[in-house]
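Left out: one protein chain. Kept in place: all the others.
Then we have subunit A:
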Amino acid sequence: MDRRTFGKTALGLAGAAAVTLGMGAGTALAQQKMKVGFVYVGPVSDFGWSYQHDQGRLAVEKALGDKVTTTFVENVPEGADAERVIDQLASTGHKMIFTTSFGYMNPTLKVAQRHPNVMFEHATGYKRSKNLATYAARFYEGRTVIGLIAGKMTKKNVIGYIGSVPIPEVVSGINAFTLALREVNPQAEVRVVWVNSWYDPGKEADAAKALIDQGVDIIVQHTDSAAPVQTAQERGIYVFGQASDMTRFGPKAHLTAIVDDWTFYYVDRVKAALDGTWKPIDTWGGIKSGMVGLAPYNTAIPGDVVAMAEKAKADIMAGTRHSFTGPIKDQSGKVMIPAGKHATDEQILKMDWFVEGVVGKLPK
């Protein structure tokens, strides 16, 4: 429905002119620089997923501005429109294109086949080709850290979790959170409410209200708007934000947030493309690579809890802590990961079961 495509060159040549893919107007200077394109599923102003990707683009400009120019197209619906937009970028001299949503997978692959000399990077997908790389972040590592904090901060031992859609990425996040929560607080349990949408502020707020009325005293969200943070602030309970620092929507309530950080990755990859060392690899980075970070801790979190969270982060970076370390049982008590073993990447990518401590059935 929203087909607004805002083109903007890195040099600010076009300013914020709302010209449909009007990126052809480069100067002679700009022609010599490598053109890098970014495709976003939401508006760059969402203060969430697309905003964070755009921060990565801005970092590329800052670091390599003398060698590259960047272009972005926002609000691109997943599906047929995406293919048109990606193809348009490839046909207008962009040598490298980042497509930043799961639903762009097949369109990106198709366009990559048509433009063998353009380097493509697709976020959160699994299809690669000789000029198509993939990348994603291990968000579950961040959820382990907030799970530990939640275990120490909850008084009622009931945590509410607002899920978007039941896909493995979200399920593994719920599980990682619950495991860490019960590691420090074995009595605690997690109630999950699915809103079946990534972005519906009204419904996210309703879900938060419902959970709070059922007696949870901390909310975790895996949806993109700041509405749950606002609701938690209003009702006087704690909340963990998503994708970016949402403190301003609930200064008292917002304990911390999982922050996606694509800056290192984007700068590295564009550098590699400039050097000619770019390869169509798969990157799955976590806390160690800087892709997953935490927003500043709320001062309400006691010092020893902050220390514990920081230690967990350090251990994850050092490789001495894994979010899914056995023994891990599912809800029925069946051992899914035996003692002394970690879940493999494949098991995490296909996770479709809840661990013990999660209330409610996982929709299939």
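In this section, contacts are C-beta pairs under 8 Å (C-beta built on N, C-alpha and C of every residue); 3 or more make two chains touch, one makes a residue touch a chain; residues count from 1.
Here is the rule we use: contacts and distances are computed from a predicted model.
A.B. asks: Tell me the UniProt protein name of the chain this structure doesn't show, selecting from "Acyltransferase", "Probable oxaloacetate decarboxylase gamma chain", "ABC transporter permease" or "4Fe-4S dicluster domain-containing protein".
C.D. replies: "ABC transporter permease"
A.B. asks: Based on the whole complex, identify which of A:Thr178, A:Gln230, A:Asn298 or A:Ser323 touches the chain you can't see.
C.D. replies: A:Gln230
A.B. asks: Determine and list the subunit A residues touching the chain excluded from the picture.
C.D. replies: Residues 1-2, 4, 18, 42-43, 45-47, 75, 160, 166, 191-197, 199-207, 209-211, 213-216, 225-227, 230-231, 234, 248-249, 359-361, 363-364 of subunit A touch the chain absent from view.
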